[in-house]
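Removed: one protein chain of the complex. Kept in place: all other protein chains.
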């Protein structure tokens, strides 16, 4: 069994942003040389997400609206967590979108359907944060 | 390390449908001959889900109602994504229900609690779509 590990770093200019990281994960897979196995891609921070969906701007607007309806950023004082912080909404938004994805590796490729793309979902940005890519296989 | 891969194909007659695929995944596991490891089961389409819950019709009605309350199908024009398409709600519903499950394999069996069943959740059906089953182990 081989294993591979890499951290991807991000600093967004906005509080909330969705970044397509499919190419970054593919580069990790190439570096690893692993042909058959699984790759885990997870946010290392609890106010960010990794998820798989479509790379379409309209849909990303819809996600933003959906998440703001379910767990609005403001007013900050609606959340118990927001004593010294203001990011309770980001903890909840990341929970809805998910912490991680596990993707099959077949013949040295991400084993994807036609429209699957991996995204980093930032919900409390403007600072350096990380995603972990861990691959195991052969 | 051994690995196994199979695609399961579905075409539902309704836009939304929940299909119990536990037996299909068990058949894959038998075919693989893997005794210890992990199985990843994921939707290969971004408007469908794979999740684990109870095979109970009342609960499935409750899920339908819950998902329609959170991300209603209509009116279609409430979503930016729905320019040429009408399935923004399906992208969001699948996000809530989840893309994938990872299940432990122990002694050649799915290592499940008493009521766990694997479902394919279709939210934009009436066409052929796929689920990936990937098993790694020994």
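Think of it as A and B in the order they're written, each chain with its own count starting at 1.
Just so it is clear, contacts are C-beta pairs under 8 Å (C-beta built on N, C-alpha and C of every residue); 3 or more make two chains touch, one makes a residue touch a chain.
Just so it is clear, the structure is predicted and the values come from calculations on it, not from any experiment.
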Hidden-chain contact residue, picked from the options A:15, A:65 or A:81: A:81
On chain A, residues whose C-beta touches the chain left out of the figure: 1, 3, 5, 38, 40, 42-46, 70-71, 79-83, 88, 91-92, 95-96, 98-100, 102, 130, 132, 134, 136
Touch list for chain B against the chain that is not drawn: 1, 36-38, 51-54, 56-59, 61-63, 66, 70, 96-98, 101-104, 106, 111-116, 136-138
